[in-house]
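Just one protein chain is left out here, and the rest sit where they should.
Going by the order they are written in, the chains are A and B; count residues from 1 in each one.
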Amino acid sequence: MSARDEMLARIRRARGDASEGPPVPGSYRVAGEHAPGSDAVVAQLVDRLEDYRATVVRAGGDDVAIGAAVAAALAGRGIHEVVHAPGVPDAWVRGVHVARSDDGTASARDLDAVPAVVTGSVAAVSETGTIALDGGPLCGRRALSLVPDTHVCVVRVQDVVQTVPEGLGRLDPTRPTTLISGPSATSDIELSRVEGVHGPRTLVVVLAG
Amino acid sequence: MSTFLGMPQGRVPGPAADTAVGQLTGDRPFPAAARDALGNTQLRRNLAHATSTIRAKRAAVVGEVPDWEALREAGSAIKADTMARLPELLEQLEANVTARGGTVHWARDAAEANRIVLDLVRATGENEVVKVKSMATQEIGLNEALEGAGITAHETDLAELIVQLGHDKPSHILVPAIHRGRSEIREIFAREMPGVDPGLTDEPAVLAAAARTHLREVFLRAKVAVSGANFGVAETGTLTVVESEGNGRMCLTLPETLITVMGIEKVVPTWRDLEVFLQLLPRSSTGERMNPYTSSWAGVTPGDGPQEFHLVLLDNGRTRALADDLGRTALHCIRCSACLNVCPVYERTGGHAYGSVYPGPIGAVLTPFLTGITGGSDPNDSLPYASSLCGACYDVCPVKINIPDLLVELRAEHTEAHAARHRLPTSEAAAMKAAAWVMADPKRFARVGRAATRGRHGIRQGKPVLPLPPPLSGWTASRDVPSPPAETFRDWWARTRGDRP
Partner (left out) sequence: MRIALFVTCLGDVLFPDVARATVAVLERLGHDVVFPEAQTCCGQMHTNTGYQHDAVGLVRHHVDVFEQAMARGCEAVVAPSGSCVGSVRHQHAAVARRSGDEALAVRAEAVAARTFELSELLVDVLGVTDVGAAYPHRVTYHPTCHSLRLLGVGDRPLQLLRAVRGIDLVELPAADSCCGFGGTFSVKNADTSTAMLADKMSAVLATDAEVVTAGDASCLMHIGGGLSRLRTGVRPVHLAEILASTA
């Protein structure tokens, strides 16, 4: 008997007669009390992001305003070269001296030599200060937003929801997805949180709209 | 079968995990191992500091969730439903992972899982792998199996790295190096980390930066990664890993081949179920509203991440636990470690005393359910007694595992297994039987109570005149004994209320 068949047989014998568990109570909150994109959720998102040491920059909703905010954030850090997700509008990176669109050919080592990355995002959850990237053109492949040490991520206010269920509801589970809540961190030394380990040590969120 | 009295009719437990492979058992019973830990003041200080820090953080972020109890109820129900439909859900997970370009393997036990992973690594021709912190691979002793075959396994989680460089064992589910303080970690890094700056300080930020530098090159060159999984979604074939440092993302994203080892109990029915667990887990675990990074992937995505993906589904005693109504609930565990952090026993002994990679309250139940209770001298037989049954673990468990009830059940299974294996009862069993006989009858009980009052002359200044034998001497070593009263309550009642001569 194959390991598969034997394990499934074991599980069936241990489980007993086919059954269903108790009904899952749906009494937890799915939607928050504030509408997506409302001032309340945006304010909460800013508060939670900053609490976990992300930098938040507010910008207007048009691409030019976003581009100005991106350029200022990078220049303020002395960064003049970025790689960006292929779906990022040119206007977002027009103010950066060297901006390369990712065509998927750069190796991890190549990406390691680039100081910053600019991506968009597909959703954000205010209660947890979480930003979702789905591997699509606006967010880029996962390595892109991981290897460079500074990640500038544009979040549109209309994509900001209050709760985790609302946020996950906007994602496609078959896509390679990354949920980001602040810069990389560790609590492994005496359980004190330290920001900045392997992922980008600097996370700048440009909140647009 | 006496060890499965609580088991519903018609259910057959799978085989117990083999304790010879992997790390599910120690070499001494808990009380003996605990004694050493209790004598180590540095360890006690590290643990007290770390657990009190995390307790306060958890309490603060749980307190801000208005529907926390509803989420716990939902988490518990989803897990119960999962166990009830486990074979169907695993088949669905397998079908979806396969449809999206992954390969699913089934491992009956630790040795088989190690063999599968080893063969997969060998097939790549590589001689090193990067690893994401994973309880399942620790449980099966994968690193040792790989090392034995000449393959280097790089632990990339900071705490795991501290443990690996320190030639140590993990002592906590979430923070395997919780028993180490910053100065000890500095020493380990200075001694064991190749090329480390000798001027390294013991600031956590400096130590974390040293780990970043040390592992960067490893991440950039690694071709094979091994991970665990926090959740596997049956309806979509999506695997999820929850982490903080980005080492997980590095491993899950940069290599060409990814091998994920997942216990069969980690499957969940739907993507929507994660909306419950992704709220429960980080707040219970690190005391954060959300952990910095959560990665999800389904099979293989062209142009993004590893182009070869293997999922190894592990039994290793889980079907043994599954057959038992209470043991099944131990499989609900999402490895948050909140129960460790609140446990007054764990806080004082640390994780090594438990012998298993699963320490603390959940380990004291999960480990014996996986390996079986022998009724003999197996160290795991001592685990269910490593608790004062204070119940703090149950209060914080995000999926409401009633750990005190499980401990009580395992104690019963232990005494029953012992009775089944031995002709003579233990002195404790004989004493319990005698006590039950006395207490079954009010007249006998009254007589014995009266005799106890006469025994009060045998106690002077809180100490018995004649030394007590073990285990009762364990009481008198640190506590005085109360002097029995001149009269029992029932005698006083009879005398003053005159109901009875």
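FYI, a contact is a pair of C-beta atoms (placed from the backbone, for glycine too) under 8 Å apart; a residue touches a chain by one contact, two chains touch by 3 or more.
Just so it is clear, the structure is predicted and the values come from calculations on it, not from any experiment.
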{"item": "Omitted chain's touching partners, listed by label", "value": "B"}
{"item": "Residue among B:344, B:376 or B:458 that touches the chain left out of view", "value": "B:344"}
{"item": "Residues from chain B at the interface with the omitted partner, ascending", "value": "5-6, 30-31, 34-35, 38, 44, 344-345, 348-349, 384-392, 394-395, 405, 408, 411-416, 428-429, 432-433, 435-436, 438-442, 445, 448-449, 452-453, 462, 471-472, 474-475, 477-482, 484-485, 487-490, 492-494, 497, 499-500"}
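To be clear about the criterion, only the chains that are shown with their structure count from here on.
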{"item": "Inter-chain centre distance, chain A versus chain B - centres from mean C-alpha coordinates, in Å", "value": "31"}
{"item": "Of all residues in chain A, those that touch chain B in their complex", "value": "2-4, 6-8, 10-30, 48, 52, 104, 108-109, 112, 125, 127-130, 135, 141-143, 146-147, 164-165, 168-169, 173-194, 196-200"}
{"item": "Of all residues in chain B, those that touch chain A in their complex", "value": "8, 10-15, 46, 49-50, 53-54, 57, 66-67, 70-71, 73-74, 77-88, 90-91, 100, 105-108, 112, 156-159, 162, 175, 177-178, 181-182, 185, 204-205, 207-209, 211-212, 215-216, 219-220, 233, 236-238, 244-247, 249-250, 252-254, 264, 271-272, 274-276, 278-279, 282, 286, 288-298, 301, 303-305, 313, 315, 319-320, 322-323"}
